[in-house]
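Let me begin by handing over the structure; questions about it come next.
Apart from one protein chain that is not included, each protein chain of the complex appears where it belongs.
Chain nomenclature is as follows: A and B, assigned in order of appearance, with residue numbering initiated at 1 for each chain independently.
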Amino acid sequence: MAEPAPNYTLDKAGEDKFTLNLGPQHPGTHGVLRVILQMDGEYIVRADPILGYGHRMQEKIAENMTYLQVMPYVCRMDYLGALSYNLAWCCAVEKLCGFEVPPRAEAVRVIATELNRISSHLLWWGAFLLDLGGFTPFLQAFADREMILDLLERITGSRLTYCYFRFGGLPSDVDEAWLAQVMEFIEGFRTRLPRYHDLVTTNVIYEHRVRNVGVILPFDAAGYGLSGPVLRGSGIGFDVRRHEPYSGYDRYDFTVPVDDMGDCMGRYNVRMEEIVQSLAIIEQAIGSIEEGPVRSKVPKILKPPEGEVAMAVETPRGQLVIHIVSDGTKKPYRVKFRVPSFANLSIFAKLARGQLLADALAVLGSMDLVIPEIDR
Amino acid sequence: MGAGSTVPPIIHFAQLEKVFNTARANSLWPLTFGLACCAIEMMSAAGPRFDLDRFGAGVFRATPRQADVMIVAGTVTEKMAPTVVRLYEQMPAPKWVIAMGNCAISGGPFKLDFNYNVVEGVERLIPVDVYVPGCPPRPEALVEAFLKLEEKLTGTRRFPEAPAIAREEG
Partner (left out) sequence: MMTGRFLARVLEKAGCACRELETPSPGFACQLEAQADEVVGLVRIIAANGFFLESISAVDRLKEKKMDGLYLFNHYEESQRLMIRIEMDRSNPVLPTISKIFPGALWYERELGEMFGIRVAGCPDTRNLLLEEDAKFHPLRKDFRGRA
């Protein structure tokens, strides 16, 4: 439940209890998160996350730049899933202005976004195992991730913070050679995926570290607004691509992976299965892509009509909602980014209570947070 | 030459210092200080393709007490600034700083007139030895930064510099 603010100066934690500071610089690769822990030996009595070490004024910037100028900033909020943020911003503005996107552009957007999702999950896999103490999976994941980054670099020009989509479609077409390379990558990756399960999923030490650790019950989910694999690992199958389809996702046949256990292992299983489903979506998109234009006619200086719009998108972390209030000028009046990691982290204080410190770090890793997206 | 941004020693032993500097240049242990997007490129530089370990710099230490070089990778905010300075002061001399990415060099894309939270360049807080431009810089750029740092320490460069691509006139 919502608790009053802790008073660190007067709060006498009691005998055998001490206050431990975790972060903002710590070897977990989530970014700059600080958690003040009150410990009883190895067990956590109270966890208090302190945010804001990466606050980069994104919402204020969005009010002072034109719609096109905001795009590079949006991609830097969640740098691992930058294409999904890019897609969300483009679709939001297209929804506001009523632009149509040609089907070929929609298919390429889906291919690029799903490749980005796979690369984000691979990095999460490596970093999660790094938090738990294993170094080999990190190298394995990065080797495969570099291949995806090569594919995306060929069409977007960047390795990390992509700013590829434009209002109305894509800036340039993709050629058949690239589509053939993506198919080749998918076939090769499918043969390498069992290696991931051999290395980690069936490992008895790993199982002891994550089974029954950080269990999130379904009735907590609505109170905190969870989404993404954190929610689907607890048995609720809510996926924006299924519930509010965008960019042609309703044309593809894929299952939304759900796991009932609610612990770190459940969230892990959901993400591994999502990688497999993303490969299937990319294959279907390439199989059904048709010739045609890749960008519809869009005015050079964009002045959307007055009003507001809400656009939801499924990023690798969960549900992103962009709410734009426009006053008819070329700069937005107010933009609100509802980021998935914000809600996912808010349940951490409740989960960490009574856990061992090492288990709390496993929980943080399994939630797949990107702190600059929380701090915006 | 080899003391980094700390006060150089009063007594110099010429030959011994050459040995020390070469040893230091070949085993620069970085501090994991990834703040934002550049952290991912720093991790990629330590990854299998752009291996930093072959230059002796692959042992990332989480604690500043055991680190030689601090790679400031990402945006430094006003809230984070005291932490950056504290970590720098906790590192034992000789120590060096690499400012990676546009945000660490000058505030990058966040250098705006209504800026209320971003420190415009980490050089306002701590002395910087090598600047790596890019948003984010490629991992090869970070490798080049380490080569430049080695050149600053020892005076010689491990690999020859890549020839500049000739500009076309007109």
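Heads up, the rule we're going with is that contacts are C-beta pairs under 8 Å (C-beta built on N, C-alpha and C of every residue); 3 or more make two chains touch, one makes a residue touch a chain.
Values in this document were obtained by computation on a predicted structure and should not be read as measured data.
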Considering all chains of the complex, which shown ones does the missing chain contact? A, B
In the whole complex, of A:Leu68, A:Met183, A:Val215 or A:Val325, the residue touching the missing chain would be A:Val325
I'm checking contacts with the chain that's been left out. Which of B:Glu17, B:Asp51, B:Glu78 or B:Glu123 qualifies? B:Glu78
Touch assignment to the omitted chain, from A:Gly223, A:Gly292, A:Gly328 or A:Gly354, lands on A:Gly223
Of A:Met65, A:Leu199 or A:Ile236, which residue touches the hidden chain? A:Ile236
Tell me which residue among A:Gly307, A:Gly328 or A:Gly354 touches the hidden chain in the full complex. A:Gly307
Absent-chain interface as seen on chain B, which is shown: 78-79, 113-117
Tell me where the left-out chain touches chain A, residue by residue. 1-5, 51-52, 55, 57, 59-60, 95-96, 221-226, 231, 236, 238, 240, 243-244, 307-312, 319, 321, 323, 325, 333-334, 336, 338, 342-343, 346-347, 350, 375-376
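One rule holds in what follows: only the chains that are shown with their structure count from here on.
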Chain A and chain B, separation of their C-alpha mean positions in angstrom: 29
For the complex, give me every residue of chain A touching chain B. 24-27, 29, 31-32, 52-57, 60-61, 64, 72-73, 76, 79-80, 123, 138-139, 142-143, 146, 159-161, 372
For a test of understanding, state which residues of chain B touch chain A in their complex under the given definition. 32-37, 39-41, 43-44, 47-49, 62, 74-75, 77, 79-80, 83, 87, 109-110, 112, 114-118, 135-136, 138
